[in-house]
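All protein chains of the complex are present and in place, except for one that has been dropped.
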Amino acid sequence: MDILNQFSPVLLFAVVAVLFTLIPIFIAYILAPRTKGANTLATYECGIAPYGSSWIRYSIAYYIYALIFIAFDVDILYLFPVALSYTRGGAMSEFYALLAFVLILALAVIYAWGKGVFTWKRKLSR
Amino acid sequence: MVNGLIEEIKARVMGAEPVEVSYTEKGYHCALETSPDKLSGVVGFFDEKRFYLECLLCTDYTDYLELVYLFNTHLAPCRVKVALKIDPEHPVAPSIAAQYASAYWYEREIHEFYGVLFTGHPNMAYLFLHNGIDHYPMRKTKVPVPSEDQARLDSFKPGEEEDTFFINLGPQHPSTHGVLRVVLKMDGEYIERAEPVLGYLHRMHEKMAENRTYQQFLPNTGRMDYLGAMSFNLGYVLAVERLCAIPVPDRAKFVRIIATELNRICSHLLWVGAYLADLGALTPFLFVFDDREQILDVLEGVAGSRLTYCYFRFGGLYNDVDDEFIAGTRAFVKRMWSRFSLYEKLVTGNVIFINRTRGIGTIAKEQARKYGVSGPVLRSAGIACDLRKIESYSAYDGLEFDIPVGGHGDVLDTYKIRIAEMENSLRIIEQALAKLPGGPFMAEKVPKKLKPPRGDVYQVVETPRGELGIYIVSDESDGPFRMKWRVPSFSNLMIFPELAQGVLLADAVAILGSLDLVIPEIDR
Partner (left out) sequence: MGERGFHLEKEIIPVKFALVEKVLDLARANSLWPVTFGLACCAIEMMAAAMSRFDLDRFGAGVFRASPRQGDLMIVTGTVTKKMAPVLTTLYEQMPSPKWVIAMGNCAISGGPFVFEGQYNLVEGVDLLVPVDVYVPGCPPRPEALLEGFLKLEEKITGTRRFPRVESAW
């Protein structure tokens, strides 16, 4: 029960977040008019029907950008509770620990930079 | 130069008989008739002499079809017209696309409008027209498209390849070029092949010209290039005045120059705004429209409209300029000189802008010649060719101005050249205002029904986009028999597929924007 009391704000937050997104969708669904023409659900490509298949092998560079993004997104996620804990006052040692955490993750960026991920490379075969 | 050329042609090309022609009457210096088997020899001669193919057009004279090739050099006025007659029942001609890359699209255009089959041409698919049109539109009688030619016209099939996908830089897009569609074959973020598809704004101007009188066609000229409408107006009235030998009073000549140069500044300003919007900078757009509105106020007072002007008439102007116009122009010139430092700080020195434009889309001189590129794009490649200086028409020969030339051939040079051209236009306007004579603004006794002599003329003007050429064939009636518009954006666009190969998509958009295309003049 004690555990439930401690985490009940989190549960409330989660429920409100879900409702916050679902309620406007519901309101729009019941109030807005809907039309459907022949091409309404077609892919938008400047008004022309798309040509060629889209199931092809994409360049690996796109994936690497996405990976780096995910890594730093998780980074930010870890920093959220740190931001909340600053209200109870902190010592300098906590700050240094945080700085070390951020610098280790920054090493990943420097490695990627050195490996040339941020310049768009062409495929060698062409 | 022309005499030496004629001697050389007689000596080098077998069986050719060039004739020297009066430039003031015709607009070209030398005429030459040839036949299909000798054509490639003649074209090879001009290629060797570093001429560029100005225009390739076709006229339907009912008994025969005539193909006209116009060659010219960049540095001295020397225009040669090469004519080729072909049989209207089975129109076949050899293709010169291998020698001159600009002929590639001209021949496609003639094929779909007249039905002339060019042997040796790699791709005869639709360029302007589409499947719903079942006849050759520009022929004088209705000639239906035979089925094997229809199959040839429909044969546009972008070849699929592994690991590539197709994207349409479609007719509807956020940049302000207009309805241009480019089919891009992409390899990741790089472009393998770019294929423009035109004709989404084909408004049949050339067919309309054959159904109208000379006066009735005047409003069309403003709608072809709506940003440089005064220069299109000017080219048309100069062409008809050359055809009918109508003199123009000096006051009208100077006012025409002032109006055309104001329009040039207007067009370049809009290009700066639209180009930077393409690159992602949305602020300069607001600044340039503010400056444009000052010009439009001044021009609206005399011309009556803001965008699609129809101010010039054969022999002069529609109405005279008043003191308000002169005062307004002076005030605008004074204001504009102070605005250049603003654009310098806002745009030219911006490190992001320089990184996005330096070294992108470099054009070599030989490439520029083969494609018949003109205007600021040509001057960025290093060739100092401005028709206002070379073939001074109207009253430009009394005025002093520079031709800005770029050193690198890249897109940043086109930007700098256009800014410098605006400064030169201000100088021209100041000089023209100082020299403005009094007197009549319209020639006396210009007949309401024009009676032009039989024959053809070719007139060029320098529009903000480049070289505009108007070829009129007259059959002594009061409307043109054939009117062909050689527009600068068409030949400038031809260089885009070659420049865009192997380039990142964002850089290709920067190159396309720097060519300063106005689609209604391409599609006519």
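Just so it is clear, A and B label the chains in written order, and each chain counts residues from 1 on its own.
Everything that follows uses one rule, which is that a residue touches a chain if its C-beta (ideal position, glycine included) is under 8 Å from a C-beta of that chain, and two chains touch if they have at least 3 such contacts.
The structure displayed is predicted, hence computed values, not measured ones.
S.K.: With respect to the chain omitted from the figure, which of B:H202, B:R418 or B:R465 is a touching residue?
M.R.: The one listed residue touching the chain not shown is B:H202.
S.K.: Out of B:E8, B:D290, B:E366 or B:D475, which is the one that touches the chain we can't see?
M.R.: Within the whole complex, the residue contacting the unshown chain is B:D290.
S.K.: Looking at the whole complex, which of B:I110, B:L153, B:L227 or B:I470 touches the chain that is not displayed?
M.R.: B:L227
S.K.: Given the contact definition stated above, which residue among B:P122, B:P174 or B:G438 touches the chain not shown here?
M.R.: B:P174
S.K.: Spell out the interface residues on subunit B facing the chain that's missing from view.
M.R.: Residues 129-130, 132-133, 135, 137, 170-174, 176, 178-179, 199-204, 207-208, 211-212, 219-220, 223, 226-227, 270, 285-286, 289-290, 292-293, 306-308, 520 of subunit B touch the chain that is not shown.
S.K.: Mind listing the subunit A residues that contact the chain we can't see here?
M.R.: 29-40, 42, 44, 46-49
Going forward, only the chains that are shown with their structure count from here on.
S.K.: With chain centres taken as the means of their Cα atoms, state the distance from subunit A to subunit B in Å.
M.R.: Inter-chain centre distance comes to 49 Å.
S.K.: For a test of understanding, state which residues of subunit B touch subunit A in their complex under the given definition.
M.R.: Listed in rising order, the residues of subunit B that touch subunit A are 158, 160, 162-173, 181, 183, 187-190, 192, 502, 504.
S.K.: Which subunit A residues qualify as touching subunit B in the complex?
M.R.: 45-48, 50-54, 56-59, 61-62, 120, 122-123, 126
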